[in-house]
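As you look at this complex, bear in mind that one protein chain is not there, while each of the others sits in place.
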Amino acid sequence: MLTALASRFAQMIFVLVGISMIVFLIFFATPGSDPAARIAGRNASQETLQVVRHDFGLDRPLPVQYALMMKRLFITGDLTSFVNRGQKVVPTVVNAIPVTLSLVLGAGVLWVVGGVVVGVLAAMTRGRWLDRVLMILGLIGVSMPVFWLGEVANLVSQSRFHDTFLFSWVPALGYKPFSEDPAGWFKTLVIPWFTLATLYVGLYGRVLRASLIEVLQEDFIRTARAKGLSERRILLRHGLRSSLVAFVTMFGLDFGALVGGGALLAEVVFGLQGVGKVTYDAMQNLDLPTIMATVIYASFFVVFANFIVDVLYAFLDPRVRDAF
Amino acid sequence: MPSDPSLLLDVRDLRVSFRSERGLVRAVDGVSFSVGRQEIVGLVGESGSGKTQTLLSLMGLIDDPNAIVEGEVRFLGEDLLRLPRKALQALRGGKIAMIFQDPMTSLTPVHRVGDQIVEQILAHKGGSRRAARDKALALLEAVRIANPTAVVARYPHELSGGMRQRVLIAMALSCDPALLLADEPTTALDVTVQAQILDLIGRLRGDFASSVILVTHDLGVVAEVADRVLVMYGGRVVEEGLMDEVFRDPLHPYTWGLFDSIPPLEGPRPRRLRSIPGNPPTLSSLPPGCAFGPRCRCRFDACSISPPVQRLGNRRFACYLSASQRATLRNAPNAGAAAVEGLS
Amino acid sequence: GGLWAASGPAAQAEEGKRGGSLRLLARAGGGTLDPHINYTAQYFQTNFILYDGLVGFKKANGKDGNAIVADLAEALPTVSDDGKTYTFTLRKGVRFSNGQPVTTGDVVASFQRIFKVSSPTAGTFYNGILGADHCLAEPAGCTLAEGVSADPASGTIVIKLAAADAEFLQKLSLPHAAILPADAPAKDVGTDAIPGTGPYKIESYDPNTRLRLVRNPYFKEWSKDAQPDGYVDEINYDFGLTEEAAITAIQNGQADWMFDPPPPDRLPELGTKYAKQVHLNLLAAMWYAPMNVNLAPFNDERVRKAVNYAVDRGALTKLFGGANLATPACQILPPDFPSYEAYCPYTQAPGAKWSKPDLEKAKALVKDSGTAGQKVTVIVEDNAVARSIGVYLQGVLAQLGYDASVKPISQNIQFTYIQNTANAVQISVSQWYQDYPAASNFLNVLFSCGSFHPGSDSSINMSGFCDKTIDAQITEALVTATKDPAKAATQWTAIDKAITDKAPVAVLFTPKQVTFLSARVKGFVFNNQTKWLISQSWVE
Amino acid sequence: MTPVQPLLRATALVKTYQTRRSPLRRPSPPVVAVDQVTFDVWPGETLGLVGESGCGKSTLGRCLLRLTDISAGTLEFEGRDITKASLHALRPTRRRMQMVFQDPYASLNPRRRVGDLLAEPLRVHKLGTERQIADRVAELLTQVDLRPDHAQRYPHEFSGGQRQRIGIARALALEPRLIVADEPVSALDVSVQAQVINLMTDLRERLGLTYVFIAHDLSVVRHISSRVAVMYLGAIVEIGATDDIFGSPHHPYTQALLSAVPVTDPDRSKRRQRILLEGEIPNPSHRPSGCRFHSRCPYADDQCRAVSPPLAAAERGRLVACHKPL
Partner (left out) sequence: MSREDRRVVSFAFSTRPPAGQPDDKGGRAPPLTSEPPPQGPWAVALRKLWRDRAAMVALAVFLVVCALCLMAPLYAQFIAGSDPFQTNLNGEIVVDGEVRAVLEASTEGLGLGMTPIGPTWRLGPYMLGADNQGRDVAARLLYGGRDSLLIAGSSTLITLVLATFVGVVAGYFGGVVDGVLSRFLDILWAFPIYLLAISLSIVLISKGLEIGPISITAGSLALPITIIGIVYVPYVARPIRGHVLSLMTSEFVLAAVGLGVPSARILLRDILPNVMTRVIVFIPLMMALNMLTESSLSFLSIGVQPPDASWGTIIQDGQGLLYSRPMVAFAPGLAIVLCVLTLNIFGDGVRDALDPKSKLRVG
């Protein structure tokens, strides 16, 4: 277990270093990215520019700059933004995490529940019209660009039907911290949750259905039938329980990817200042330190999610558990 | 014919067919047989001859929506094919239990084996978990598992094939079934382990007062334990009789072929085996008449019409051959077959 | 007519109500809080009510706001005859929001700090102060010993310039010359607020979520003109919402104002259903298309003129939201600006006003130049309006016979990107907003040889326009201004025309500012420098 | 008596599998799939190789043809040491030794026509023009009782028995001297199994082939082999002439194996004294100490538990690895 953790950790470090280098190089390959001019401000004199460049260490060789940046990011933790000067990037990312987590967690609950319901219903009515309808609906959900759906949802709930009883409760876009205003937190997130979940409900429903159908062909299901168990018990305790392995794996990876910035589009559309949005803004500004922090955070999350999934997998599937 | 009350199971004209793109596939085509109390009936036949479908249909376990199951299956007087779902469910795993071919895949991998046994006991007998657990331990002991307390807490993958098959048997026995359906229970096991399992099945009759239908493709396995044998080919029973009689004097050319195909383990070694030419039939394109006709070395024109079931004492077989023809053809060299074999 | 209706002086006559809070919105935060460094319109607006200079623009409506009044100084300074020495007397009893009194030491330190923190305008606005060159070269050791001196006893401050500067007081009125406590860190404070003297102080700041202003407990109104007290108790400035979302929020009464211009599709709605809450104000600004006079095909004056002739400025105003939001313009100086005199050579009937594009003439000029068929890329900012203008220009260039394409670049990068000659930008779309109301702020800043720095990201003369004659005229006008402002004004008018004639840029239109306030906000004051004067509105 | 050279000579062959090191797995000890196996294969004979599942039969078969790398020991084919020969150097040798696989479904590339599959070895070894190759393919198909026009078909259009014939034909294409057949009939139905066994017997006689015939079915092995080697947990525990082994097994394992085979003769089956082994084959990565069979051996004593018996000559042509052969 310990060696497993250690080697995972090594792998994680490797990936993170790789990614940070790529980001760093991409940034310096970008024209117009000399942050000095933008840091210095409109119409700054050349002397000022030079001073700024020196202050920010932008006149040092690239490897030195990279090392310094990593040091300030990981060791001293005082790396500051190029755009919002003085803004420490680490707390910025940390502050954005609850927003993203709120969004993704809520949506995750919705789509897991929805996916299970859809998947089980479809598998049970396999080949009949309910199955077909659910699958087509699911596919439509999968096929919609999330930002488009979000825009439409905004149009409907914020403007067109805002004055009707249906949507009059909908607050302005933006995030309200749970600690300050739990009701507001919930209200602002309901529509984003549903929007994000729409995409995944179909996906998960389909995957679960396929996996259930596959599992239901298995010999052990026949054994369970021969044991005289009720269909419901067979489906839930033997079928679903076995299918859940694939389901949970997928959830872990998607969750990791979303928390790691994949929810960017939803965050942009719904004005949620989460990690994705912070990253997006930073990319727009070519704010290297922030990009660096968010990308590393994001990839950390993806790698970490991979790890958690492996552990969960082992937890759910006793055959893998022994490997630990 | 009224069903005999001493019979545990009486199957009449059982048919299992599947609707498919290429028409009706008759996997089981008019099979009739019966099982007495504490009797072990062996069901042999090649791959695809309908053995498994026969067993599954008895318990209503064919869940393919395209399947049609017809006929009559009387179990203790009740027609299983017409039993309501609930009643059938209560019967499954209760009065009738089944074990399957592949012990590696027949246990749910994500639950402990003990729980899987307990689950069945609770489903049929109710009672406390604790009692069910004790019962499970007793059963595991009965199927000669060395350390039952440790084994109940294990997951299937932690057990060897033989152990799993034992667990499955224990599970099948958990509700004292009157009839045990065993679908090739030893095929996936090594000979040494197979011997252990067969030994176990042979004891069931005494220890649990169960009858067994043992499906296999291995005549040797039947010879080890069965009282009576049914030989299936192409979805039909081609020969039936007491095991001793059938093995001593097989009546159907297919049964001959089966015996001849197995190299002997003792005595002189023949240079060549007398094999059955051709390939096992594809059910969707069975030849008209006798299904075995195209591969039969004794085939003649009448074979294009389904042969009637002949009776000889307790034995039945489906073939036109008369006793004298059989006597001459049984040990004759591959007379009519030469032309057929090369063409397979 | 109806244009100015909503912002009439009647509003001011009402008695304001103290208390309550405002919720302001912006798509993003505006960067550092350091008033000496931040150079965004967004934070200029708040810095005007957070900080004071020795002098300041009058916090009044419209053009009145161009006037300079004494702020932390008791009165406007006395200026020596040669125009090089300014003497101020510091007001007494003013305190910073941390309770410290404002002293002459703070003033001196603040001027040093401009250089120590490398204020973006240190080298352009304040380089005239004696000793500034030293400070620019070596900011850390900046003393400005000769340039800025103070007498704590009398409270006088003397600022000496190397040369007379007619615009010096205006420069001093900008937040970059704000007076800060002497102990303010000599570096960019970033997200940490520096105490100021205005009616509000910064309570908290996170560039990603919120800037929060509350009342400065030490503030006592000393001059209604220079720094009037505010009405509301607190101001929450929230970041992150899209413009669409912000508009909706204001309409639904969930917010009070947004910094960013409203998206075009919402304008009709604002103009009708919410007309009472909308205020339109002419801006001292221009949208223009700089053309690189050092790169083909725009190194040929005929081509630049052709573009000017061909552009349908009327159509362009449609992209900006219609004729009531933008006025076609051909010349550099915006209307209502000092030295402005309507002038438009690039139209079907050349004269004072633009009427119609002259495509024939444009095509003839291009044909003349023989440059048709060349590749031209228009670099625009990546937002809806700029992109559509870019696409429009691309269409015009294509009509003129060029192989044209558009390249939208992230808003934040485009401005520096198009300045650097290394990026070989041929033509771009940009905007220029005044820093202070002086003709030189357009003509000198944008078109003098001095503001062209090849290879630098900071080279505001994007056209690379450097005309010796015109440069001489500019220098002369700057000098004249110190002695004879009236004469200088006419000189600037001539320069405006001369540059327009050389066509280093195609001026497109003069935009108007749309201010959309929630229904509960009353008391709208629009100052040319500060835009909406937040402190002068109250909520009901 | 002219000394005949063995066709194939394996000396102390060892094959270990290092279980894949995955980040999540704790490294488990390597699996010794083949452990110090020594034997000769003589020209013209059929050596049967029997043993329970997982005892290393297939692995040994693959080692013999150098289809996997050999961990230790030496392997000589026709007197040449090919233990370490490179794949390239092996190519000429490949023509004289071939393999028939167990799974008639997995051993034929489903995406290639049968004719193509059979022509492949000929093309690779440049044996003739395309015409000649086509003729040879037809000949091969006929040889295994298929029709030449079957060359146009894809493997999935054949039944298991027919596929196994194709596999045999492919092995024959290069006219090898040695064929290692890895359970060529265990996937087949009894009736078809007999056909394939007959085919292989016929071919052996017609083409003078030498077989190493791997199987777990003792009656099949008895039928086809002239000599039999019994494997247990990676090692040969007994080897000798077929009739000797079946007539009087010397190793307790061989004895148990033989007694466990169900026979079709009901009388004999009832008469027989069955030896029921306890337990199951141990995991090859955790082999018992001493004699590898002691954990299941009814006769095991302390010596068996401590000392591993060598494979020693018991009588002429008979080797047994047991401290007290029966």
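Note that the chains are named A, B, C and D in the order they appear, and that numbering of residues resets to 1 at the start of each chain.
Following the convention adopted for this analysis, a contact is a pair of C-beta atoms (placed from the backbone, for glycine too) under 8 Å apart; a residue touches a chain by one contact, two chains touch by 3 or more.
These numbers were taken from a predicted model, which means no experiment stands behind them.
Of the candidate positions C:388, C:421, C:475 or C:513, contact with the unshown chain belongs to C:388. Among C:409, C:462 or C:488, only C:409 touches the chain that is left out of the view. Of the candidate positions C:41, C:163 or C:315, contact with the unshown chain belongs to C:315. Of the candidate positions A:68, A:139 or A:190, contact with the unshown chain belongs to A:139.
Touch with the chain that is not drawn comes from one residue among D:15, D:62 or D:177, which is D:62.
Touching the missing chain, out of D:94, D:204 or D:323, is residue D:94.
By the touch definition given at the top, chain D reaches the unshown chain through residues 53-54, 62, 65, 67, 87, 90-91, 94-95, 98-99, 101-103, 105-113, 120-121, 124-125, 152-154, 156-157, 159-160, 167, 170, 173-174, 186-189, 216.
Of the residues in chain A, those that touch the hidden partner chain are 11, 14-16, 18-19, 22-23, 26, 29-32, 139-140, 142-148, 151-152, 154-155, 159, 199, 202-203, 206-207, 210, 246, 250, 257, 260-262, 264-265, 268, 276, 279-280, 283, 286, 291, 294-295, 298-299, 302-303, 306.
Contact between chain C and the unshown chain involves residues 2-3, 6, 244, 263-273, 275, 278, 280, 312, 314-316, 318-319, 321-325, 377, 382, 384, 387-388, 390-392, 394-395, 398, 405-410, 413, 417, 514.
Here, only the chains that are shown with their structure count from here on.
With centres set at the average Cα position, the gap from chain C to chain D is 89 Å. If you average the CA atoms of chain B and of chain D, the two centres end up 31 Å from each other. Listed for chain D are no residues, as none touches two or more other chains. In chain B, no residue touches two or more other chains. Of all residues in chain A, those touching chain B in their complex are 127, 218-220, 222-230, 233, 237-238, 241-242, 245, 316-319, 322. The residues of chain C lying in touch with chain A in their complex are 28-29, 31-34, 37-39, 118-124, 127, 136-137, 139, 188-192, 206-209, 238-242, 244-245, 248-249, 252, 254-255, 409-417, 419-420, 422-423, 445, 451, 453, 456-458, 460. The touching residues of chain A, counted against chain C in their complex, run 31-34, 36-38, 40-49, 51-52, 55, 80-81, 83-88, 92, 95-96, 154, 158-159, 162, 171-175, 268-269, 271-273, 277-278, 281, 283-286.
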